[in-house]
Structure formats: structure tokens, C-alpha cells
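All protein chains but one are shown at their positions in the complex.
On to chain A.
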């Protein structure tokens, strides 16, 4: 009896201890995290490679990658700053919200803009660069090459005193800010298009019969897989289906005005014109009709709805797709091997096309670079970011370290090395170990896997008088082109896509807008309505594209409009339109 009591008392005691130990252990981390240990209040450090190695958590809302930055870009950053970059893919659903709620966004934050950005500033999650002379000591390049962008951030988000970040794609000048290629296409398999005698294409709808003929010419790939004209994916969809929306960009419109949150209105790049997305004649609806027609003709990959971007990318690589909406889709197919055989994608514009283009923006775009307020290495993060805003940083971040893929010729002009001529067009090219090893694609990207820009790459590099984008280098434009490019250049009479659009005056360029105010706050009821309307649009869009016949297409369209209106579509449109009219459209008032 006694024994039993003793044991039970012991158990009770152990249980009790368990409770208190679990209850007490939670808080320890926090108190540590709050304390900032600034690396120096001492002197300004210029050579970071001598400092101890640190790993920075890079929260990138634009990254398509998770984990430690690999390849040559990792080596560059390690050699210069003794930094390892741990990339956190912030674009995943709910990831940003979770991270925000935890109160720590990491050391470097890439591409977070809009509402999330203002919230993060409000919540004190971002570091103020004006404190402790951070910007003056470690931000020399930004002050030199992007002073307006710093100033803009200060007035827009920092109440005129604090600076919490810097916009992307900073540049000055007229005309399109894109490099040799624009952001959109359309691209066709040039070899097949040429075999057909390059039929004239006036409107988007004219692509369909041409593509049908192309498909008949090449019904299967070499490996025996079925060839489609279009292969779409749904995993990038927000408030609408992403790929039909590209129709708008091919006609000079874009979702939103580029300044306010406005995902359901299509706004013209260079005129005060707005198309609500579900208007009968909006380019979004036309896009849906286009893919519906394509599906009726057997041109649309039936897996479009269920597959992800990765699957589509593989299909492009295998040559299963004939039409590309974006230039970067074509790179997996346009390898040196394929183009040497005369097979490859090239721009085939239509006569009525007016391509949407972002103009140079000295204030910087909305994919803002910022630094987390809880970082333990503010100086080093700042120095690293500042380097990315320098000519040297842009050059190396995009084209690799000097001597690997590019070098300067006798006149001091940049040119691709032999390795570069391969690597730039075929990402699987091996990289020597002294530059980090692996393959080119490991390190390639926009600053590796960070996937954001700093200074516009079509700006002229003051160090050598050529743009940063290698496709626009004189050496590259005059280099003996591959058969596909050669044939395309002869047919079009220009050297690059951009040149063609500019020459034919088929480009709609946005103007930079800045009024010192942050973009409008989306009120809670609009937010709810927008998300529910968006969900409905997305769902019905896919149903419409894959509708059995015209009658079903029309029926679904009516259902969509009715349901969207019931969920508050009109209120959302009115609110978004009003914001655009009050801000960006004032540019046209004068």
C-alpha cells in the first residue's frame, strides 16, 4: 500500500514537472532575437571578404527556388562578401502571411511591394536605412545610380524621413525599358512558319489556321509525343487565368495601372482607357474566346488545366508546343543544337499588335528591395544590396564574373567568350570549378535565384558604354547568327524584337507615375469581394476555354457575369477605376 502511494506521488510530481518545463521553455529565443548586435559602430568596412562568413536569409517573393544559392553566383557573392544566401521562396500561397505574422521577414527581402509592403512598414518589420548612417556609409552606389528611387521610397512610404527600401528596374530615358526582347511575344516555331511561306497574320485569330497547318506538318515530336499549338498552366493564376490575359498585353493593355492595386481592370499603357475585365469586348474575354476556338480546333493541350508550369516547360523543351506567349518560354527549345539545325522559336507579330511595354522609371518599380528590421548584419546586407545597384554588380549578377562567360575586347567593349556563347543559350553548359562548378543555370538568373532586377538592364553601363543586357551588345548583334536568327533577321529587316516594335510603331509604353503618395489601401469589403470575384473568374475562365461548343461557352459566360456581379464585381471595378483615375490618369490631364 505504502509502496503504491510513493510511486503515485512520484508520478504526480514528474507530471507536474513536465508541465512547468514545457511551459517555460518557449520564450527563450525571442529575447535573443530582439537584441540587435550591430557589426560595427566602429569604422566603415569596405572589404567584406575578410569578415567572418554569414548566412543571410533572403525572403524573395519572386524566387522559384528554395534553399542555398548554388553555382557561379554563389561563388561571386561568397568571394566578395563572404555571404551564403539561403533563399526562401516567398511567393507560395500563405508564405508571406505566415512570415509577416511571425514578425521576422529575414535579412534581405526581395520583390515585396504593394499592400504587403505598406503593412510591413507599419508593422515595423523593415529596417530604416537612414538610421546610423547606413545609407551614407554603405549605400554609395544606390545614391549615385538610383537617387530618385531612394527619394521616392522616402516620400511614399517613409513619411519623408525614413527609407525602407528601393524599387526595382530603375532607369531613365525614353522608349521601352526592355532589352533586346520584350516581355511578351507571340513566338512561333520559325522553321515551320517559314515552310508554310510565312502567311500574313493580321489579328490574333489569324494565328489559329496557321498553327493548325503547322501542327499538321509536325503532328508528333521526334520522340513520338503529340504536338500542340498551345500548352497552358494554371498554377500562376491570381484573380484570373494568367495566359488568356496576355491578350491584353499584346494589345497595349495590362491588368492594373502599375501603381494601384487593380487586378480586375485592364488599363491602356499610354492612354487613359480602362476595360473592366468581364466586359463583352475586353481583351481578357477575347483571350478566352481565342483559346476556346483553339481547343475546338484541337490546338490546345488538354492537360492545360491540370498541369503545372514545370510540366509545360518540359513540353517546350521537347518541342511539343508551337506557340509561346513569353520570350523566356522559348529558351529551353532554342538551344545551340536545335538552332544549328534550323529549328527554333522566333517572334511573329501580328499587324494589329501593340505590345505593352514598361517605360523607364527613375523612381523604380513595385518589386521593392528591403532589409528586415531583425537582421543581425544590417551593414553587410546593405553593402551586398548596394553592390547589386552598381554597374559591376548588375554586370556580374546577370552575365557572370568577368572572364567566365564574357570579357572585354581590345576596345574595352564587352563580348561573350566561347563558353558564354554556349552557356547563354544552353543553360546546361558546364562551368569550371574555379568559378563555382556545376552548370550555367545553377548560378544564372536575375541575380541568381533572387529573381529581381535593380538597375534596368537596358541602361548603358558607364564602364563600357554598352547596355548590361548581353543580347544588346554590339559584339553579340554583329556576331555570326544561328540559322534561325539569321533567317528571322532577313525576313524582318531588324536585329532584335524591340527594334521591330519600335520601328513599326507597334509599342505602347507606360509613363512613370509618382505623386509622393503610397498606392491606395484596399478597404476590407472590397478585398473580400475582389477575392471572391477573382476566384469565380478563374474557375469559369477555364471552363469556358474547355467548353464543348459555342452555346456552352456563351452560357458559361453569362453565368460568370451574373455570379461575379452577385459577389460585388461592380463595386470592385468602380473602386479600382476610381483609384486609377485619381492617380495615373492625371498624367494625361495636361
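Quick note on the criterion: a residue touches a chain if its C-beta (ideal position, glycine included) is under 8 Å from a C-beta of that chain, and two chains touch if they have at least 3 such contacts; residues count from 1.
Please note the rule applied: contacts and distances are computed from a predicted model.
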Can you pick, from "Corrinoid methyltransferase protein", "Probable tRNA sulfurtransferase", "Sugar ABC transporter permease" or "NADH-quinone oxidoreductase chain I", the UniProt name of the chain not shown? "Sugar ABC transporter permease"
Quick one: which of A:55, A:306 or A:586 touches the chain that's been left out? A:306
I'm checking contacts with the chain that's been left out. Which of A:93, A:433 or A:505 qualifies? A:93
Of the residues A:123, A:340 or A:430, I need the one that contacts the missing chain. A:123
Quickly run down the residues of chain A that touch the omitted chain. 2-3, 5-6, 8-9, 11-13, 15-16, 18-19, 23, 93-94, 96-98, 100-101, 103, 115, 119-120, 122-123, 125, 225-226, 234, 301-303, 305-307, 320, 524-525, 527-528, 530-532, 534-535, 538-543, 546, 562-563, 565-567
